[in-house]
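The structure appears right after this line, and notes come after that.
For this depiction, one protein chain was excluded, whereas all remaining protein chains were kept in their positions.
Up next is chain A:
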Amino acid sequence: MSPRRTDTGGRIDRLRTIRFTFDGASYTGHAGDTLASALLANGVSLFGRSFKYHRPRGVLSAGVEEPNALVTVLRGEVREPNIAATMIEIYDGLTAVSQNRFPSLSWDIGAINQLGGKLLSAGFYYKTFMGPVVGPLKGTRFWMFCEHFIRRAAGLGRAGTAPDTARYERMNAFCDVLVVGSGPAGLMAAKAATDQGARVILAELEPHFGGSANWSGEVIDDMPAADWAARAAGQFEGHDNVRLLPRTTVWGYYDGNTLAALERVTDHKENPGKGEPRHRYWTIRAKTVVLATGSFERPLVFPGNDRPGVMLAHAAERYANEYGVLPGDRIALFTNNDSAYGTALALKKAGAAIVAIVDVRPELSSEMRKLASEAEAEILSGHAVVATEGGKALSGLKVQRFDMVSGALSGDARSIHADCLLMSGGWSPTIHLASQAGARAEWNEALQAFLPPKPTQKWIGAGAFNGHFKTLEAILDGRNAGLSAVGATGTPMAYPSVESLPGDSQPAPVFEIKAKGKSFVDFQHDVTAEDVRLAHREGFVSVEHLKRYTTLGMATDQGKNSNIPGLAIMAEALGKPIPEVGTTRFRPPYSAVSIGSLAAERFGDLKPERLTPMHDWHIANGATMYAAGLWYRPMIYGLSGETIEQAYVREAKATRESAGIVDVSTLGKIAVQGPDAAEFLDRVYTNMFSTLAVGKARYGLMLREDGLAFDDGTTWRLGEQDFLMTTTTANAGKVMQHLEYFLDVIWPELKVHVTSVTDEWAGAAVGGPKARAILAACVTGTAVDNATLPFMGIVRGKISGVPVMICRLSFSGEMAFEVYCGAGYGTHVWEALIEAGKPFGLVTYGLEALGTMRIEKGHVTGAEIDGRTTARDLHLDWMLSKKKPFIGSAMMDREGLIAPDRLELVGLIALDNRPLNGGAHVVEVLDEANPHDSIGHITACCYSPALGKHIALALIKGGKARHGSRAFVSDPLRNRFGPIEIVSNHFYDPDGSRMHG
């Protein structure tokens, strides 16, 4: 038997033993255990080390609010840090390790930080990393150096580096009523709405429906509350209008009653089922939401309240009742309200000795006194805990007389021997989702809690969420909420009978016991009460500033425990009531959300990819593919043993010497058709298209409305009212939207239709001195001689029986032809061209060679049309028509856009014969130690086989005026410095005789 497991009781399956490891040691637990309950059952009290001070920490809670017991779960190579042990269902083979300790959890070198407590107080980083501004280290990076080590010492779990192999998916759902939380209130709401025929989704973040009914020990309808809840949940089976989502945290409440939820589908399984995703991200659109999210018990703030063995009262009750685990043998309680008395009795019944109930209130009701005597507990009313004792586990506590009104302690401290101290500081409704949905929470003086605001979206609250902490109230609330959510009044019904313990929901307004020692407010971020007061003394008045300065409530638990105590201490320091200090707005996510679930199908197997019709041919013929946006394009067709540079140099050289062929199917293609198509293109392009003859193509440039260059490409006039526009691969979508916007919004009177036809055409560009001969050898139905197919001419013919459209235009600078055919025939035509090219030495070339040849020619692409350059900067001012207005024409001549010192396109030649790098800066004066005064940067670079040199295109101040002058490349990141010559961007064949010839 495990040391702390009770003999009977609990809702675990004692017949099923589960083996797992924690920090390398093997343990067993039972089906139904969480990692926290199983470790507690094994007598483990130390779960982790705290964030700043490396203090030993145990488990504080039994649920999602856990700030201390955070562990890293290992699955193969994949590590997931910062998971609350209270939320991990154990399975055979579970491997978890503790965090923020070195070299081991029980002997941690970082614990020395505790001695330097003053140094690590609030605002530590802001204060410390300012200098040194005086002394011998002034002006050095000494603190930066130290910061590295200090930051490493602080913190939580370490993220892994292995890729996450799990699959995640997204789901959309619609419903009439989304019920969040399945305690008695949520169950009743879901039942009422389901019975009315509404479509209902019931989401519960725990594995089992029932919420507090699973551990309250109450009796509902003459059966244990847990059985009542199981029966209520079971009644939904077989109803196709209700969807049950266990292990599902609703974490975001967005506009239009859209909610985000995370379903942990397989985290609790040793072997996930085939096809099961690890997590499922739900987007739920609900007509109405019922918020039955319950409440959190608050810790009390007193010295040593973080010692392992100090726990929330209800958490201990839950461990005993739901998991059959006693967190201690000799248990003391410290409370400001009645709820702890029921806990004492429950733990007594489970087998623990209750050594004392320390209550800050001087007067207690006779009912509470009766409960205490049933628990055989000594009552210390008007007392407070002022210290805890023990190292890695609690051994005792000290109490003193306490005056609730003044907060003063008096009398001698009395020691009490106990191995577990339970605290209850009252209850805070879990109003996070309501707060996310819009309105500001309202302070309730009697309950000492923020209650949900008036709904700003369509939600209805129920149960403890409303501050109705009694089970019967929750049941009534839930049923009413479920009915009104579907607009029903419902028939009268007999409400269930509930047997619960007496008790007043109103706590005493005591949050902190001021005594010597560290009293923690935010356990996870190691923020003490003194830190909060320090922030106040240093002038932080706004609660938002307080939060940021102390990092109170900013850890992964988002202040679920610390919010109210922190506010109360701040309010006292300010001398203001709590509602005037205000509360911070809760923001999504309610609890941590896996990044994988947010990415879901946009990552991995399901990411869309765009493949050209000739893709398989490229792969089969040795292409190394390159991802360009969603497209995959051949980078090189490398021969064995070739480097990338050797391959592209060979491809480019062969193209210029004989001929090369490249897949250009990815170019954006837009059919622009209609009576006003030519007029439209005149408005869209900087140059004229209405004058373009049918059967001819023209290079066009588009500007944005602000006068900067936008995109370029050729547009082919296929008919009087029929144009085929090509765009750059990257901008195809943007250009399409640009055209649609102007047609739909600005010029709806134009009779033009635009259609994206990118995927309808396969394209191959054949260029080089032998290109025409190759076409002549395979094209039928048309001649391809200079008279029939002049530069920028278009002909139609057939290749291997397939109709093709051929336009003579050139990106490589060679005589070149773009051959387009229907996408389905892409590979067929491509293979026919390859076959026809064999006698002429035709090579296939990829993006690298394409880029090399365009750099040699000085053509621009997206690297130069970067959203900052104008047509003039790129020496394309010859394309700016003066005969007509066009998009951008009014704005392109603004002062700043025609200034003489603008960056202009130039060519660079490396004078030291070494490769250049894209993004490197160009300077007039070389200063390797302290690079300064950039005159521009490199946009594209390559080794040019045509010139036999390393060359680059660059945007340089003054541009043309610097042709023939020298400068230096300055690239400290890659440690590349050296002399360059600035030349024209037209490196190769500047008069274009090769492509016109």
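One rule holds in what follows: a residue touches a chain if its C-beta (ideal position, glycine included) is under 8 Å from a C-beta of that chain, and two chains touch if they have at least 3 such contacts; residues count from 1.
Rule of thumb we're sticking to: contacts and distances are computed from a predicted model.
Matching "Sarcosine oxidase subunit delta", "Cobalamin-dependent protein", "Dipeptide transport system permease protein" or "Na(+)/H(+) antiporter subunit C" against the UniProt entry of the left-out chain gives the name "Sarcosine oxidase subunit delta". Between the chain not shown and the residues A:D7, A:D255 or A:D412, the one that touches is A:D255. Residue in contact with the omitted chain (choice from A:R16, A:R894, A:R914 or A:R966): A:R894. Note on the undisplayed chain: of the listed residues A:D706, A:E831 or A:E981, the one touching it is A:D706. Touch with the chain omitted from the figure is made, among A:G238, A:G275 or A:P748, by A:P748. Remark: the omitted chain is touched by one listed residue; of A:R158, A:H239, A:R683 or A:R796 this is A:R683. Listed by residue number, the positions of chain A touching the unshown chain are 172, 254-256, 258, 283, 285, 438, 456, 676, 683, 705-706, 737, 740-741, 744-749, 751, 885, 890-891, 894.
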